[in-house]
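Can you read through this structure? Questions will come right after.
Only one protein chain is missing from this complex, and each of the others stays in its spot.
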Amino acid sequence: MPEKIPVAVLAATGSVGQRFVQLLDDHPWFKVVALTGSPRAVGQRYDEACHWVLPEAMPGWAAALPVQATDPENLSVPLVFSALPSRVAREVEPGFARAGTMVCSNASAYRREPDVPLLMPEVNPDHLSLLAVQREQRGWSGGIVTNPNCTSAGMTVTLKALQDAFGVRRVFAVSLQALSGAGYPGVASLDILDNVIPYIEGEEEKVEWESRKMLGTLREGGVELAGFAVSAHANRVAVSDGHLVTLSVELENGHRNDSHKNDSASLERAAQVLREYTAPPASRDLPSAPRPVILLRDEPDRPQPRLDRLAGGGMTTVVGRLRQDPLFDLKMVVLSHNTIRGAAGGSIYNAELLVEQGWLG
Amino acid sequence: MPEKIPVAVLAATGSVGQRFVQLLDDHPWFKVVALTGSPRAVGQRYDEACHWVLPEAMPGWAAALPVQATDPENLSVPLVFSALPSRVAREVEPGFARAGTMVCSNASAYRREPDVPLLMPEVNPDHLSLLAVQREQRGWSGGIVTNPNCTSAGMTVTLKALQDAFGVRRVFAVSLQALSGAGYPGVASLDILDNVIPYIEGEEEKVEWESRKMLGTLREGGVELAGFAVSAHANRVAVSDGHLVTLSVELENGHRNDSHKNDSASLERAAQVLREYTAPPASRDLPSAPRPVILLRDEPDRPQPRLDRLAGGGMTTVVGRLRQDPLFDLKMVVLSHNTIRGAAGGSIYNAELLVEQGWLG
Amino acid sequence: MPEKIPVAVLAATGSVGQRFVQLLDDHPWFKVVALTGSPRAVGQRYDEACHWVLPEAMPGWAAALPVQATDPENLSVPLVFSALPSRVAREVEPGFARAGTMVCSNASAYRREPDVPLLMPEVNPDHLSLLAVQREQRGWSGGIVTNPNCTSAGMTVTLKALQDAFGVRRVFAVSLQALSGAGYPGVASLDILDNVIPYIEGEEEKVEWESRKMLGTLREGGVELAGFAVSAHANRVAVSDGHLVTLSVELENGHRNDSHKNDSASLERAAQVLREYTAPPASRDLPSAPRPVILLRDEPDRPQPRLDRLAGGGMTTVVGRLRQDPLFDLKMVVLSHNTIRGAAGGSIYNAELLVEQGWLG
Partner (left out) sequence: MPEKIPVAVLAATGSVGQRFVQLLDDHPWFKVVALTGSPRAVGQRYDEACHWVLPEAMPGWAAALPVQATDPENLSVPLVFSALPSRVAREVEPGFARAGTMVCSNASAYRREPDVPLLMPEVNPDHLSLLAVQREQRGWSGGIVTNPNCTSAGMTVTLKALQDAFGVRRVFAVSLQALSGAGYPGVASLDILDNVIPYIEGEEEKVEWESRKMLGTLREGGVELAGFAVSAHANRVAVSDGHLVTLSVELENGHRNDSHKNDSASLERAAQVLREYTAPPASRDLPSAPRPVILLRDEPDRPQPRLDRLAGGGMTTVVGRLRQDPLFDLKMVVLSHNTIRGAAGGSIYNAELLVEQGWLG
């Protein structure tokens, strides 16, 4: 690759925006040439406008960049990463797509549109073909590609492996979500010290729906949702990064009946399926591809956010405590880094697939 | 009540033992006359032997008491509260029962014995009649009465109200448990700061079984387990006190079918059932009775451990986020104070029922 | 006292305002008849307008009160408690004083005015006589009385006892301050989890000055500052309530010289001075008087915020680790509840002194 592709980060001062900046430092394909922010921040240097919350130091090139307005007129780059709040994304992202820019968006605004890919390259790279529909229907020369909600990400990777091997019918999912998922300033410290908040606005609806789209089937310019059903409960806990989800999964008819309930062979087969899951060939060798896609741990008490969230550079989905479920078939714990695999890192991985498949310029 | 009943606390220096001491301060019926501890502690003053971890100050009378050995020979009181580790309880508690002492035990050692009541006075006071079986079969003049595991407690109260009204068929329970549930020193700070531990040894088995005994039916000198099934997942979180459990409950046939799924009337009926649940008459007016038994909160983000654990002096079960479950029928969050309602407070409430029903001397 | 005095709480929805409401529940002398809030909140019920952050439940009478505007015209009560932000307090509090109302203010706005008492009843009740100067100079029929910054409070009580006995010359003070001191939402959770913030804006200046005024001498209509000097460093730590301050104190000439450095007798004398300190007679028996004023603990590792902040209902100053200082004379740790003794409770104690001394109507 002779020259790097110039990109911009929209809403670069927030917590997901900062993660974009940190992960794009020294990226082999992309070079950040612009950072945007709210009107209040426009004109300031990035290091003045931004309350940096990551333990990794702010890259020097970013510190000196001026914060610009989020305006397609002035940002003529082939690719932007969007960390915009959903309401703003709804307004602004189409302008970029119309102007020929590819938008890799972490916002939820367009995830439910039939012609917008909700994309995880290790799960459903074929959904990228929706871009052709999107361009034709909307008359855009660019386009919008979304990544899932931070809690949906790890869970969907896990369900994909099980879906392929056994079919999935019903899923109970209870999340213990990190503070960085709420942005900055986000959760007040007085609300979470010595506490749990058993509610995150709008989250359960996303978790119950998004994996069904990602595991769904392309059908006439849209996606037919996967046939399983999900019940989600979302909790906020005092963890900085890393969403943990406990899953109980009922598999398709035939896999389990009473006589097989304690069949350790079937449990071992599920373990093998998770351990051996690989990304489709198109996505396997991209720079941000998780290595491995799924890390299955055998210890009784793993994964844990503090110890496992940075597996595979934060892109790997870590699964543990795989065991029989007394009511359904399988029970397990899934951990995924919410601002890397579940947000900025996932979006960058999407962009790499876009480049690889020739959707850019 | 003319004179207070002299009682002892076994294993009084641990975190549950301390809670017994704190809750028995100024109890209207009981007066603590002895505290026991491990061989290392015997002979020391209680305030020297004990690393006190409660925010409530150690009562003055306790500070000066000498720590004694846990020995039925030397402790001739009609009633002891046991905070012994399970392995020790297994050895030691029968000696007290044989010697004519009633043991109100927080240990798990005898919970599964058919003739030992697993008792919550607001749930199954009738199970106390097992004591007659126990005395006859074992030739004891005292006896052992157990209270449930700290996580089972709040969940069982909730299921009891639903069981009475609708019948319960299947339950998914995911807990977020407090540090004090692991005793002292218990969980190392390096293991839980900025972290979740998705595993607690032996806990899930207890949670999946204990509510079935408490909601079971007396049958020929034992208890026929309630017919529902539970799948439990236990997590440890950075909270000092207060276990939170998310429940998804499938009710008996007939209550829910697809046409009723969004029936807000049925949801309102469930709310009413929870709100109006009262303890059986025998248990209703005892000193430690929870007032109310269940507090149903309407806010979207409650109950929370820090804000709700001390409802009803820590004896009330707080339920919130009652809503339809996409897979089963009802979904909700349950909070219960683990060292009060779930341990020492529950044990004291049991003892009050024993006194009221004439089982003491 | 035949009838309670009607009072209002200004800025009742914030974290200090909530503490006023909680502490005034069932107060023997005062009855809250009005709660005020920001324009956005006016007209709402208090329980709707307020994100309640205290573990103690919101009193029922408060929940139903309508939030009113902070306007002396409409609030004709003899006494208001002000939890206003300093900038607003600067504007608004004189209006109340002019209208004949006594303002007991937690704001820093008027603390430095020569004719405004900076008052702690257990330290300097005589400073209340400045009110006469204030009324005369400003032509007010009411007045403003302030309480100190939350960090200055406990430290000043301690220095008062030492000042009386030995004289104080120089003080190094390093604070570890609780989150509730920053109000709500205050400190973002991402900023304080697994972290310390070694800076609190404007705090060190207050700590270096306020105790000098409170320990100063009345002089011609003002206060001559006490002659000692203070160097303060303020840190924010992950604690909900309770400010801890480490003090190194140099006493007046004559008390210490090299030959006395290891004189345990002089250390014991300092301990006695702290232990036996009592409030001046005027303040000793008021309802909110700390009992005791200073609690001196002997354990090597106390005071600790979680275990000691509620000593004396949160009004007592807890001192521990009293020892020789290698550079100055004495070294110790001081703990004081920042929203009780250091804010709302202190302000109520001030109000009680006002009533007792006949300054109200």
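Lettered A, B and C in written order, each chain numbered from 1.
Please note the rule applied: a residue touches a chain if its C-beta (ideal position, glycine included) is under 8 Å from a C-beta of that chain, and two chains touch if they have at least 3 such contacts.
Owing to the predicted nature of the structure, the values given are computational and were not obtained by experimental measurement.
Chemist: Quick one: which of C:24, C:182 or C:230 touches the chain that's been left out?
Modeler: C:230
Chemist: I'm checking contacts with the chain that's been left out. Which of B:113, B:191 or B:301 qualifies?
Modeler: Once the missing chain is taken into account, the touching residue is B:191.
Chemist: Would you write out the residues of chain A that touch the absent chain, in ascending order?
Modeler: Its contact residues with the unshown chain are 52-55, 57, 193-194, 240, 306-307, 309-311.
Chemist: Suppose we count only contacts with the excluded chain; which residues of chain C make the list?
Modeler: On the chain C side, contact with the omitted chain comes from 170, 172, 174, 176, 193-199, 201, 208, 229-231, 233, 235, 237-240, 244, 246, 248, 300-307, 320-321, 325-328, 331, 333.
Chemist: Residues on chain B that touch the omitted chain in the whole complex?
Modeler: Given the touch definition above, chain B has residues 15, 53, 179-180, 184-194, 238-240 touching the missing chain.
The rule is simple: only the chains that are shown with their structure count from here on.
Chemist: Are the two sides of the chain A and chain B contact the same residues or different ones, given that same means over half of the numbers occur on both copies?
Modeler: Here the answer is same, because the shared fraction of interface numbers exceeds one half.
Chemist: I'd like the angle of the rotation relating chain B and chain C after CA superposition, in degrees, nearest 5.
Modeler: My answer is 180 degrees for the C-alpha fit.
Chemist: Suppose each chain is reduced to the average of its Cα coordinates; what separation in Å results between chain A and chain C?
Modeler: From the centre of chain A to the centre of chain C is 48 Å.
Chemist: Where the centres are mean C-alpha positions, what is the separation of chain A from chain B, in Å?
Modeler: Those two chain centres are 41 Å apart.
Chemist: At least two other chains touched by the same residue of chain B: list those residues.
Modeler: Chain B, residues with two or more chain partners: 193-194, 240, 306-307.
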